[in-house]
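Sending over a structure as C-alpha cells; questions will come in a sec.
In this view, the complex is presented without one of its protein chains, the others remaining in place.
When the chains are written out, they are named A, B, C, D and E in that same order, and each has its own residue count from 1.
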C-alpha cells in the first residue's frame, strides 16, 4: 500500500535507511518564479545593467542554500553535491523572474530537495532585495520539473 | 527617487546601515500553500491523526529556519526574534495545506524575511515528507500578508 | 601502547587520518534519559495525547543534531548519514523519558558520535520544553549501547 | 493552571512571545560529568600534562556550542551571550571529569539552555577524544545548578 | 599588568564577560589583498566586464561570513550587526584586488573580528574562483585599519 516513507509503521518521523541502495547518478531540476510590479522589475534590471547584483546575489544565495538543505529540511540526508546551476531569467510579461535549478549527485538518495531549496532561497533573496519598493511581490509555483536516476527511475512534470 | 536599498550608488550589493534607526516593536505575517493530490492530503492526515508528524515536523522546520534567515539571505540583518508562530492548516478544497507564520521582534529593522523564510521551509518540509508518493506537488503564493512597526509604518496586502 | 588517537605524538589535537581505511557499513546505538517529576511527565503526555509535540519536537531536534555532529564536535569527521532513528519512550517508573538513537553509515569511520549527539540534543529539547514547570530535571546516563563494523569490529555495552 | 509554555492552547509547538518582557540581567549555571575507567582518566591527564588538548578542545567545543544553542534546540530564542565560562575538572574518585558552565546575558529570556548545551557538548567532546580507548564511558547528571534574573527570579538546585 | 583578556587567571580560554559594559556605537574597518598573476587579473576583469560575478560572489561571501564570525572564532561574542560594506577594487600595479570591509554595531563589544573575517572570506572566495588558472595567488596583509567606540576609544593603524 502507498505510504509516506518518512513516517514509520508506528507514526513517527524518521530519516529513512538508504544504506542498502546503490550509489547512482542522480539529477533534479526545479523551478519557481517571483511575480512583481512592472516598475520593480525595471528597477532591478536597471541596476543589473550596471553590476548585476540582485540576480548575482540571488544566484549565490541559491547555490549556498542547496548545500544547506540537510541542515534545513529535517529528514533530508546529507549529500555530496556534484553540481549546482541556477538560472535566473527576467520576464517582462510576468512581470518578474523565472528561477530554475539543476542539481546533480552520485548518491544513494535523490537530489530533488536540493534543487527545490535552491530555487526557494533564490526567490526569497530577490524578494528581500526589492521589498523596500514592492512588498506585494509573490513567490509562485515552486515545483519539481524532472528527476533522473535512482530506483524509481526518471520522472518529468506533466506540463 | 525610488531605489533598491540593498544596492549602493555605484551598484554593489550591501547590507544597509540600520544603526541610526530606533529599536521598535515589529511584526510580520506571511503565508503560502502546498497544493497536492487529494490522495496525498488524505495520506498525510491519516498519519497525522495518529501522531501528527508531517505537520509537526514542518512546524519545527519552519521555526528553526526563521532563526537561520540571516544565514540564508545574504543581506538580511541578524535579529533577536521574540516570537515565531507557524500555522499549518489542511484544506480539502485546495487540496493541500495553508502555511502561515507570524514573527515578532524589537529591532532596528523588520522581520518580514523571517516570516517568509519560515513559510518557505515549512512548505519544503511538507514536500519532502510526501514527495515519494506525489512528486507533482507545488508550493504556491508565498507572500507577505502584513507588517507592523518601523519607519514605513503598517502595511497590509491588498486582497 | 594505548594512546588517544585524537592527540598526536607531540600532544596536539588532530583529526585523525582515515584515508587508508576501507568504507564499511557501520551502525551505532546510543541511549540516555531525562528524569523529571511525576507531574511533569503527566503534563507532557497529556499534551502529547493531543498532538505529540514535545516528543515530536525532540525527535526532530535529535535527527537534525545528528547531521550537525561534525559541526559541534571538533575532531569528528563529516559523514554521509544513511539512517537516523530516534526512539523516545515515556517511563512512569523513572519517571521521565528514555531516548535512544540508531545511526547508520557506509564510511571510513564510525557513527558513534552521531548517535550520542542525537540523544543529547533530544534530551536537551525535552528539558527546554518542560523547564518552565520543572527546572530540576536531569539528563542521565548518556552512553553507547553498541556499535557494528569498522576495523575494531562489533562492541556491545556490558550490561 | 500549570502548563507547558512551548505548547499552545491547541497543542502545537511554538516559540513563546517574549516581546513584552523587560531585558534583565540573567545568569545560569549547569553541570554534568563524564565517568570513565581509571586508565582513561590517567591517559587523558598524561597527555594534558604536556599540552592540555582534551580539556582544551572540550572547553572550546562547549563555548562554541553555547553560541549554537538556538540552532540546535527548536524553540530556544536567539540570545546575545555576554559571557560563557566552562570549568572542566578531573576527579580521580569518580573517575572522570566534572564539567560546569556559567552563562550570562542581558535579555528578555533566560540563558539556562545555553549553559546546559555547553555542558553537553563539552562532555560529548571528551567522550569523542577518548572513545578509541574506552567506549563504555557515560555522560551523567546533566542538570541546572542555578539561575538568576527574569520574572520567575532566582532558583537553586535542591542539593 | 598587560594580559590576554581571553585567558583566565588560571590560564584557560574563556569568552570574556561584557555584561557590565554599556552598549555603544562601534565601527571597525579592515583590509587585505589578493596578489595574482597579471593574466589572472585580466581574466577576472574580462569576465566581470560582462557580469561581475567573481567580485560579486566575493562580496556576498564576505558579507555572509561577517554574520558567521561568532560561529567561526571560538571566543567572539554574537553581535547584531547593523551594517556591512565590502569594497573590492582591482589594482593593475599589484596586480590583484584590494578588499576592505566596514562593519558597524551598537553593542557591548567591538566589531573588529567581523570586519577581519569578512575580508578573509572575500579573499578566499577570489582565490577559489581563480585557482584553476593560478594556484600561486597569495592573500596578504589582512589587518585592522581603524576602530571607533567602546571603552578603549578610537584607534587607527600607524601607516
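Methods note: contacts are C-beta pairs under 8 Å (C-beta built on N, C-alpha and C of every residue); 3 or more make two chains touch, one makes a residue touch a chain.
All values derive from a computational prediction rather than experimental measurement.
Within the full complex, the chain left out of the display contacts the shown chains A, C, D, E.
For the chain missing from the display, the contacting residue among A:33, A:77 or A:104 is A:104, taking the whole complex into account.
Considering the complete assembly, chain D touches the hidden chain via residues 51-53, 56-57, 60-61, 64. Listed for chain A, the residues touching the missing chain in the whole complex are 25, 56, 59-60, 63-64, 67-68, 78-86, 104-106.
What chain E contributes to its contact with the hidden chain is residues 2-7, 10-13, 32, 39, 43-44, 47, 50-51, 53-54, 56-57, 60-61, 64-65, 68, 71-76, 112-113, 116-117, 120-121, 123-125, 127-133, 135-144, 147, 155, 157-158.
Here is the rule we use: only the chains that are shown with their structure count from here on.
Work out the mean CA point of chain C and of chain E, and you get 36 Å between them. The centroid of the Cα atoms in chain A and the matching centroid in chain C are 31 Å apart. In chain B, the residues that reach two or more other chains under the touch definition are 12-13, 51, 53, 56-57, 60-61, 64, 68, 71, 74-75, 78-80.
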